[in-house]
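Only one protein chain is missing from this complex, and each of the others stays in its spot.
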Amino acid sequence: MEISRNWRLRYQRYKLEGTKCMDCGNVSFPPRRVCPKCGSENYATKALMPTGEVYSYTLVTSPPEYFESQAPYPVAMVKLDDGPLVSTQLTDVNYDAIRIGMRVEMVTRKLRAYGKNGLIIYGYKFRPEEAKDGN
Amino acid sequence: MSVYIAGIGQTAVSEHWDLSLRDLALDAIVRAVKDAEMDKKRIEALYVGNMLAGELAQQEHLGALIADHAGLLPIEATHIESACASGAEALRMAYLHIRSGEIGCAMVVGVEQMTDVLTPRATVGLAGATDADYEVTHGFSFVAINALLARRYMHEYGVRHEDLALFPVNSHANAVHNPYAMYRNEIDVDRVVKAPKVCDPISTFDSGPICDGSAACVLVNEESMKELGINREHCVEIASSSCATDTLTLSARDAPLVLKAARISADNAYKRAGVEPGDIDLFELHDAFSVMSAMSLEACGFAEKGRGCELAKEGQIRIDGSIPICTMGGLKARGHPVGATGVYQVVECVEQLRGEVGRNQVKDAEIAMAQNFGGSGATVVTHILRRV
Partner (left out) sequence: MKVRNAFVKGYGVAIPRYRIKDEAIAKNWGSSRGPIEEKAVAGLDEDSTTIAIEASRNALRRAGIDGEKIEVVFFGSESKVYAVKPTATIIAEAIGATPQVSAADFEFACKAGTEAMKCCTAYVSSELADYALAVGADTAQGRPGDELEYTAASGGAAYIFSREPENAIASVDEMYSFTTDTPDFWRRPEQKYPMHGFRFTGEPAYFKHVTMAAIEIMNSMGASPKDFNHVVFHQPNVKFPQNVAEDLGFTKEQIGYGLLSGRIGNTYSGATPVGLANILDHAKPGEKILAVSFGSGAGSDAIAFTVMDGVEKKRDLAPSVESYIARKVYIDYATYLRFRGKIDMGD
């Protein structure tokens, strides 16, 4: 059930930890050890701001294996306020209410479980930012 | 040094419940050998394009496996995997090896058996074309990724689903007369738009099917052509071959709506063949999803950014148009047995250039282009073929 593989990604999944190029300043998520912009190998890790806006979205109705019990669920590309696009599920939202440009914030949710006796994997999803104030 | 396709073979794209991976590959190889009218013992190397056997059938090591079952032992044989571009990349490897002078005659086979597993399993396999750690673990399917692209494309360019639907309508119309095609029925825009959504806005008629199939080509150089007694008139020249790459995930791209690798791959192919987009008589593009057709036409210089659908609206993509595409049904209607698709595309280009396709024949076709994508344009392999 890929224990170490999931464990290794905990900082990305819990804290949106990406990288910042120390030469050109480009911010990447997921982390990049070689800057995709300038090729520099000089980087620092950085927890990204947990907010952004919906760049595009869809509804998965024919899910991959292990996600059947969650379907249908919305997925999106979210443009983080720190720059990078992140591929993510949206949660706490009615599909019909999702719009391109909608403000969203990161929450930590259950991504999947490896059966009834396996690991539970937690990580980022995004939900409408309005939930924050509820006004 | 010129490289020629001396023989082609293909199986019908279908749900082959009764055929295994090795059976499918063998059928295409046997047909290609027969088409080349040669002795199969003269084949010096085998290149197998396949994406999913490891994931779906727990079968790796396809080079030796297929060489064995095709009766080609002990020749050199290897397996090439570049997601959905595996087929074209296998062809390119054969091309490069012949160009290097190391060998004179090679067999390329693209093969995929996807229907042995249930859909959720195949969906996981196909999602292997994108980032397993950062997309698949989040429940992304490959269709979902293309749906994200389609939604954004429609949003930015004011394109309607009805506009994109013209591509599957064209592919289905062309598949009617292709005996190897999976869906030989005509559809209309209404049917595409009203079909159930796989991933909104992508409907079941916007995406290629899960299916099985195999296609093969025999490649030779000038010297082998003569030695093996192959009829030169029957050959088609590979005028150029190129491959370019981009990020696996769309999210890592500065401009997700631009297929940068497709543009670079096509530009290099044009340059190496000494041709321009206007010289291309037909274009077998990678219409795995409707939006990909539009974006391919844009990336390869046939339309401005965001204007790919205009060519479809004007009828330019039809057999009698200025840039016929998916002339035998494309991925949508011929079918998309992923690792085999790139070889099917080239086989169809060869049929067109040899003038063998009857009602689908592009008149006076001299130069054909095939472009095969791995992932959402993360690996893009382009071949330009020329009538001899």
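Just so it is clear, A and B label the chains in written order, and each chain counts residues from 1 on its own.
Simple rule for what comes next: a residue touches a chain if its C-beta (ideal position, glycine included) is under 8 Å from a C-beta of that chain, and two chains touch if they have at least 3 such contacts.
If you're wondering where the values come from, they're calculated on a predicted model, not measured in any experiment.
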item: Neighbouring shown chains of the undisplayed chain, as defined at the top; value: A
item: Positions on subunit A where the hidden chain makes contact; value: 10, 14-15, 47, 69-70, 89, 91-92, 94, 107-111, 115-116, 120, 122, 125, 131-135
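Criterion: only the chains that are shown with their structure count from here on.
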item: In the complex with subunit A, residue positions of subunit B that touch it; value: 119-121, 123-124, 127, 131, 133-141, 143-145, 147-149, 151-152, 155, 197-202, 247, 249-253, 256
item: Residue numbers on subunit A that touch subunit B, as the complex places them; value: 5-6, 9, 12, 28, 30, 36, 55-68, 70, 73, 75-77, 84-89, 95, 100, 111-112, 121, 123, 125
